[in-house]
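Of the protein chains in this complex, all but one are displayed in their positions.
Letters A and B mark the chains in the order given here, with residues in each chain numbered from 1 onward.
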Amino acid sequence: MSTEPVITDPPAAADADSASVSRGRRLLRLLRRPGIAFGVAVVLFWLVVLVTVHWWAPYDPFESTGKRLSPPSGDHWFGTDALGRDVFTRVMYGSRQSLPISVAVIASAVFIGSVLGAAAGYFGKWTDAVVMRLTDVTMAFPAILLAMAVAAALGPGLRNGFIAMVIVWWPIYARLLRAQVMAIKHREHIEAAVTIGATRGRILRKHVLPLSFTPVLVNATMDLGQVVLLTASLSFLGLGALPPSPEWGAMITEGAKNFYQWWIAVAPGLAIVSVVLGFNFMGDGLRDALDVKAASR
Amino acid sequence: MSEPLLELTGLGVDFAVSGGTVHAVRGVDLTVGRGEVVGIVGESGSGKSATMLALLGLLAPNASVHGSARFAGSEIIGASEAKLRALRGGRIGMIFQDPMTSLNPVLTVGHQIAESIETHQSLSRKQTDARVRELLDLVAIPNAAERVKSYPHELSGGMRQRVMIAIAMANSPELIIADEPTTALDVTIQAQILAVLDDLRRQTGTAMVIITHDLGVVAGVADRVNVMYAGKVVERGTVDEVFYGCEHPYTRGLLACLPRLDRRDQDIEPIGGAPPVLDQLPTGCAFAPRCRYAEHACTTAEPELRVLQATAVACHRAPVGGRQGVAS
Partner (left out) sequence: MKRYILGRLAVVPFLLIGIVTVAFCISRLIPADPLTSIVSERQMGNEEVVKAAEARWGLDKSIPQQYVLYVKNLFKGDLGTSFRTKQSVTSDLGERIPATLELAIAAMIFGGGGGVALGALAASRQNKPTDHVSRVFSLLGSSLPVFWTGLALLFVFYARLSWLPGPGRLPARTDPPEHITGLYTVDALLHGQWSLFWQALYHLILPAFVLGWAVMGSVSRLVRASMLDELHADYVRTARSKGLRRGAVMRGHVLRNAMLPVLTILGFSFATLLTGAVLTETIFEWNGIGAYAVAATRTLDYPAINGVCLFGGTVFLLANLVTDVLYAFADPKIRLS
């Protein structure tokens, strides 16, 4: 019997359609979703603050203004802390700690994870075994305990916190990339590419990486928020940024010491919530829009 | 024909989608007599499945249905949910395309058949079990007593489709709607499933509507055939009339895709292009953009179904060049 006669092939048609639109334009189109737009707006706000804060910050983040523990007022929107420093100024400067470190952590984790994961998926055999057992063992530890232990071992400070968090996050991307490579390896167009003698490097670059782009993007967006949280948590525990650095988690620790001067902890807390919520909304929206579930399963 | 079992008049289905309305079914008239087997043939997207799902209120919530559908004399479009529930599985059974995904993976097949019986009849546990086994025998599943405890993944594709048929037959319905019943199956299994359907019809006298893209499926089992294109019936007739005397260029294209031994004809070739996008239909005949016979009239007025020598055809140009190209 015949197969479907005059084949309408909507997926193929859709592909052809979307291929003609550049990836950049497609990402721009995503901004029409309110969740994504909100997330992007929040993150952009903090980026602008990060770049420009030293031009307009009302006070110095490290110098006392002379008034200690004064509640919010016209002069000090979020009050002053135990050392008389302006909380608003410090919160704004805090973006220079949290954002760069979370981007650095995720970028490093994506890079290390991708290389190892792709290698594991591509070469298989013992490479695969070694990399996968490493991820198994790393992921067997709860993230915060692992980060705490590493940070404690290396000593406090943001640099060591960074190393600890990269150790926590790389296995996620290694697994993701490995799964992608394994899935793609057996697809027909790759097999075809192999038969026509394409090199492994070329196949990885041309076929594997573009297809891995979306799931990595969605995961990375969500994880950026989680890194901001973990950074703050480590600092809160005294294992991340050290005083007097205006890091949000460390500021909350100071706030906790002055429990009844509530304003000291409120502003840095809100800053963390807004950034993390921004990344989460972006990630959640992207996941819905790009429907990556199928790919990550 | 006295009172038909099912009579559709001007049935239409619209889907509200972002940025407009898709007119999936655009006024279908159709009758199915008691005990009759009617085929509905068309490409995917021609509205053939939507027509039948609309009957039972099984379309997605963004669909709106208009027109009329009378089942055994009473109107069912816009009927209450309770009334529709009584029809579904009770007087009208449905068989779907992919028996792998259409059966619930975490429930035994016995459970899934029994569920249909329990919904519509109050039988004792024992009677239900007996009926389940009887149904499995009816669709020729060996070892019925064993098979009831199986999960869908333990059965082959053909066996699963037999289970689907057993579910549809559970309450001895007057009508069975089979939506692409053989498409997901291997060629040899397809023939077996069609044989099962044909047997059922002979044994129980149930009427059937068989929806398919494959004229070959219809040839063996159907009495009459409706060819649908872009949400409309474009040609109808008995199986013989359609196979040997079709007039619509689209039907001819479909037939050309069917490998046949008794025809060596250069004139008929597969239809090029793709079906129209249903939210931006051309004016005039929807098939015109793909039709090699299209002329000016075809792009201005929409053709109505009219009876020619054998079949009823919705085409301005029919009969195109007489019987040319059709062996008879």
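Operating definition for what follows: contacts are C-beta pairs under 8 Å (C-beta built on N, C-alpha and C of every residue); 3 or more make two chains touch, one makes a residue touch a chain.
From a predicted model like this one, the values you see are computed outputs, not experimental measurements.
Undergrad: Among the options A:29, A:54 or A:133, which residue touches the chain absent from this view?
TA: Looking across A:29, A:54 or A:133, the contact with the absent chain belongs to A:133.
Undergrad: Give me the subunit B residues in contact with the hidden chain, please.
TA: 56, 58, 85-90, 93-94, 96, 98, 101-107, 112, 115-116, 119-120, 151, 153-154, 164, 167, 170
Undergrad: Which positions on subunit A touch the chain that was left off?
TA: 35, 133, 136-138, 140-142, 144-146, 148-155, 225, 229, 232-233, 236-239, 249, 252, 255-256, 259-260, 262, 265-266, 268-269, 272-273, 276-277, 280-281, 284, 293
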